[in-house]
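Report on the structure given below.
A single protein chain has been omitted; all remaining protein chains appear in their positions.
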Amino acid sequence: MNAREEILGRVRANLAGVAPAPRSASTDEPGRPADLEDPARCVTRFRELLESVGGRVTIVRSEDEAREVLARRVRELGATRVVVSDAPAAGRLVGTLSGARVLASTADRAELLGAEVGVTSAQWGIAETGTLVLLSDHERSRLASLLPAVHVALLDARCILPTLGAALAAVHDGSLAGRTVTFVTGPSRTADIELTLVVGVHGPRELDVLLLDAP
Amino acid sequence: MRVSLFVTCLVDQLWPAVGEATADVLERAGCEVLFDARQTCCGQPAYNAGHRVEARAVARHFLDVYEGVDAIVVPSGSCAAMTHHMAELFEDERDRERARSIAARTHDLASFLVHTLGAPDLGARFDGRVTWHDACHGLRELGLRAEPRRLLASVRGLELVEAQRSESCCGFGGTFSVKYPEISVAMVDRKLEELAELGVDAIVSGDASCLMQIGGRLARTGGGARAMHLAEVLAGR
Partner (left out) sequence: MSGHLPMETFDANARAALLDRTLNGALKRATDRFAGQRRAAIDAMPEWEAMRERAREIKAEVLADLDRYLEDFSAKAEAAGARVHWARDGDEACRLIAGIARDANGRRLVKSKSMTTEEIGLNRYMAEAARNGEEPVETDLGEWIIQLAGEVPSHIIAPAIHKTKEQIADLFVEKLVVEEGTGDIEALTAAARRVLRRHFAEADVGISGVNFAVAETGTVLVLENEGNARMCTTLPSVHVAVMGIEKLLPRFADLEVFLRLLPRSGTGQHLTSYQSLITGPKRSPDGEGPDEVHVVLLDNGRSAMLRERVTRQSLACIRCGACLNACPVYQQIGGHAYGSVYPGPIGAVITPQLAGLEKAAKLPFASSLCGACRDVCPVKIDIPELLLHLRSEIKSGKGLPHARDVSAGARSERIAFRLWSWTMRSPLRYRAAAACARLLARIGIGIPGAGAWRAGRELRPFARRSFRSRWESRGR
């Protein structure tokens, strides 16, 4: 008998005579905030929560404005290398950057590890938690959002979903096979040394969300 | 109404004043207090230590003594809570039913005074500052929290001061207190850390075992406060 059969056999034997556990029919998960029906509230809540964990949210009214904010940030950081994901919107953001070399996320690993800034978009936002949702089948953003110390993410405010449940449902649209979903809520952090919070560990130390809220 | 008093083995032998105070309080509240001299113990020490067969025999005696009694009052949250564990000790369904029935008729003192008797005025008086210790079994198994505080609030002259760590375990835990004495003492010390800051005259609880632990440590370390049972405070004039 192989391991799989043996384990399943043990499980079945030990569960023999155990009735299936009842399940409440409700799909209304408790803890779901009820006051996020209004999109404007979603934007506000998203911002509050992301800022509460050290993320930065800048509201921009146009892609032009987003470009300016990014360019300014890159200058402030003195960044020499910027990684950009393959999302067209992200590509447009870095289009006119001067002073820094722009790398695709398919570039050489050593180059990516040396980049100071990563630019991506995000497919969804979650108001309940101030979270960005990155979908690997929509955009190659895993490395650009992880390796550089600064992650700049463009998010359309219309893509902010109210709750975790709504985000999970939106993500689980069809098969998940071969897809990696990443939820990002703020910069990386640790309190492993004497419980003292340090921001910026292995992931980025700064998360800048450019929230496109066109009037 | 008639109530049967289960004083607990600990109170009987080590702290009879608590038993007497309990009887006084119940009489003042208008009850006729009976004491069945056949009583011994609820079986908790053996049950907690993992000796269920031995606990069962003692629990059976408890069931026999209190067969047919309408109301049993206990000055101990942990002993009252033990009656809820008695059913699982028995295999026979009739015994289990007896146990469940007894559990429904057994009341911790504070719970009885508030929920059954409606917290009548006991004419109690205690001049001083006290803080309440939430004994674990009474708190978490019987849900006692508001009841003792309500009773203490009606004691003339008493100033009730809340401790931040009122719910933290005193470290008794039955045989735990002597199997792991260093941990047990460290736990009561942590609890007593704030006592000095609170400046209370007494720390009051509904469980004599906790009071033995707390009082025993206070006596050793010379802390100023007394450890008192709720019944003693309520019986005060």
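For clarity, chains are labelled A and B in written order, and residue numbers in each chain start from 1.
Definition applied: contacts are C-beta pairs under 8 Å (C-beta built on N, C-alpha and C of every residue); 3 or more make two chains touch, one makes a residue touch a chain.
Note that the coordinates shown come from a computational prediction; the quantities given were computed from them, not determined experimentally.
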{"item": "Omitted-chain contact residue, chosen from B:Val11, B:Ile102, B:Val204 or B:Val233", "value": "B:Val11"}
{"item": "Contact partner of the left-out chain, one of B:Val25, B:Val73, B:Leu144 or B:Cys169", "value": "B:Cys169"}
{"item": "Positions on chain B contacted by the hidden chain, ascending", "value": "7, 9, 11-16, 19-20, 23, 33, 35, 37-41, 43, 45-55, 57-58, 60-61, 136-137, 140-141, 167-169, 171-188, 190, 212-213, 215-217, 219-220"}
{"item": "For chain A, residues in touch with the removed chain", "value": "2-4, 6-8, 10-12, 14-15, 18-24, 27, 29-32, 49, 53, 105-106, 109-110, 113, 129-131, 136-137, 140, 142-143, 146, 163-165, 168-169, 171-172, 175-196, 198, 200-204"}
